[in-house]
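Of the protein chains in this complex, all but one are displayed in their positions.
Now for subunit A:
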Amino acid sequence: MAKHINVALIGNPNTGKTSVFNRLTGLNQKVGNYPGITVEKKQGSCKFGRACKVHVLDLPGTYSLNASSLDENVVIELLLNKNDKDFPDVAVVVADVENLKRNLLLFTQIKDLGIPTILAINMSDRMKRKAITLDVPLLEEKLQTKIALISSRKNLGFDHLKELIEGYNKLSTKPCLNASRISPEYFNRLRKAFPNQDLYKLWLVITQDVNFGKLDRNELKGVVSFKTESVSNLKRLQQKETIIRYQFINETLKETLHIDTANAKDLRSRLDRVLTHKVWGYVIFFGILLLIFQAIFDWSEYPMDFIDRSFASMSEWAKTTLPAGDFSNLIAEGIIPGLGGIVIFIPQIAFLFLFISILEETGYMSRVVFLMDKLMRRFGLSGKSVVPLVAGTACAIPAIMATRNIENWKERLITILVTPFTTCSARLPVYLIIIALVIPDTRVLGIFSLQGLTLMFMYILGFGAAIFSAYILDKILKIRSRSFFVVEMPNYKLPLPKNVIITVIEKTKAFVFGAGKIILAISIILWVLASYGPGNFNNAEEIIKTEYASQNLTEEEIDMHVDSYKLEHSYIGHIGHAIEPAVRPLGYDWKIGIALVSSFAAREVFVGTLATIYSVGSDDEQTIKSRMAAEVNPVLGGPLFNFASGVSLLLFYAFAMQCMSTLAIVKRETNSWKWPMWQLVVMTVIAYVVSLAAYQFLK
């Protein structure tokens, strides 16, 4: 029988834990969510030889077992729950050789839980350059563990690590520290009350404010109420625990670790001097942002054109090869154009995630936090809000989850509320197609494309709206919360291509499948609504023929009139005409009105909707863009998508809250419907008013 081992990877942030995970599992991994909460759960598996199957869980990074965020709660809940199916047989604590002292704090806590624990010291290839020497056998003896010196960058030491994992049952489970030392008197009382329990576990259950619903109630009955000490006293004891642990670590490392500090003048200080400089720091940051937007607009144009043309011919092919009938029409006019509307944006989304993951991997993001904190604070935000705001350019959902490490609740709430203003990748499809239609394709100063600059302006507008509303919220919201801010400044690293590629693939996949489902469903519904109708819809041909009988039209012209008559009298036409009065002042016709309404589910639905509406009934092979360019304004004549209506649409999408998933995540993160409802109403009103003003002014 094959042996099965559950491994949990645990470690501080910035220790390269995820690279170790990628090395162990390769692409054989699965990213999902923990049940009921939106913490990312990464798991994978690998085989050691033929007889041993290993399941690896990559737990969220944490500095200690004293949880202060949802992500950290996950770690402690799992480690305290022996009945969880993911409960590790062996824990691998990943540490960075340059931050060993701090990383060992977490290690000693996990070791004290009685779980077999391996210490994997990562980035060991840097030891020589940094003049670090480590007495591994002595350290193993002092910590009563096994140590693997590894380097995920150079792929070193993994065979040894795997050997250690396979032989996990030989590891000592003795604790590093006698928990009673935290407070002999208090722990004595605990021992008397629960004679058969592990004291350190009890201590964690008492001090941690997490949900232990899954724990065996009988086993730990009454523990949670065992708060004979006041909260502030318990807090004091937690601090004492930390101090005792550091004493142990300092003593241990004094004999085993030597760093020649004279050699430590390095890349870090030289790069820091430039990247956090009061002028160059900002210049470089904005330069990087500019590069990102240039890439998204300019470089991804080629693959996008290709995808657009492929879907147009695929639709044409389906129409000519499949047997005629409703079902083929559904495929050719509903599903294929609808899907094309999402697939086309893969290049841009991939570029965006590429840049964001590189910025995170290199350690540059922390410098941006450092650089921006004081500025952001003026608007009621934190330096850490920069990460959600930048990540928000990909998608507001992970961005809002990324606010979890903002310690101050008011700053965090404001960040959550304003993040949906940043230009997420779902807005891109809309922006791109409208910019391509209404902004001339010329170059400014010979290099920057005017369309690219317009796009950049839309991003700046998004950030501006976010910052401005943060400022207002900071003045309005009356929340007092203790401010406190700490951010680690990790070493600079060259990003590992494998990590970056895996992130890009995972995130793009999640986006496409997540959005794809909604888009597919909506495309089908729209197609049905556009292809059937009540009353006159079914007699369209006769009505047109009698109406134009005197004009002697060719068959083709008659067909065209029939098609547009049908669309207007279909179900969707009726709905569209009902909303038209509301959207006409903004410069839109009823078709855009439909697209607007359907995109309240998700913004990217807009293009797919228009693609579906416009392709119903048309026979020739055309791209979405050329169909939109051909639309004529029914009232004023001239192209429907002109400068005024285009700008009005761009502004509407910049400000409106059109994403149900974001509303759901805001509800979850703020624990109330109050905030998402606020967001929905306020943002929609702003969008309507601004677009109205813009169209009326420009038309």
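Operating definition for what follows: a residue touches a chain if its C-beta (ideal position, glycine included) is under 8 Å from a C-beta of that chain, and two chains touch if they have at least 3 such contacts; residues count from 1.
The rule is simple: contacts and distances are computed from a predicted model.
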Hidden chain of the complex, named as in its UniProt record, picked from "Ferrous iron transport protein A", "Putative lipoprotein", "Autoinducer 2 import system permease protein LsrD" or "TonB-linked outer membrane protein, SusC/RagA family": "Ferrous iron transport protein A"
Touching the absent chain when the full complex is considered, from A:81, A:180 or A:238: A:238
Absent-chain contact - pick from A:485, A:532 or A:643: A:485
Of A:6, A:29, A:43 or A:64, the one touching the omitted chain in the full complex: A:64
Contact residue for the chain not shown (choose from A:375, A:472 or A:630): A:375
Contacts of subunit A with the absent chain, listed as residue ranges: 63-64, 66, 68, 98-99, 101-102, 105, 232, 235-236, 238-239, 242-243, 246, 259, 268-269, 272-273, 276-278, 281-282, 366, 369-371, 373-375, 383, 407, 483-491
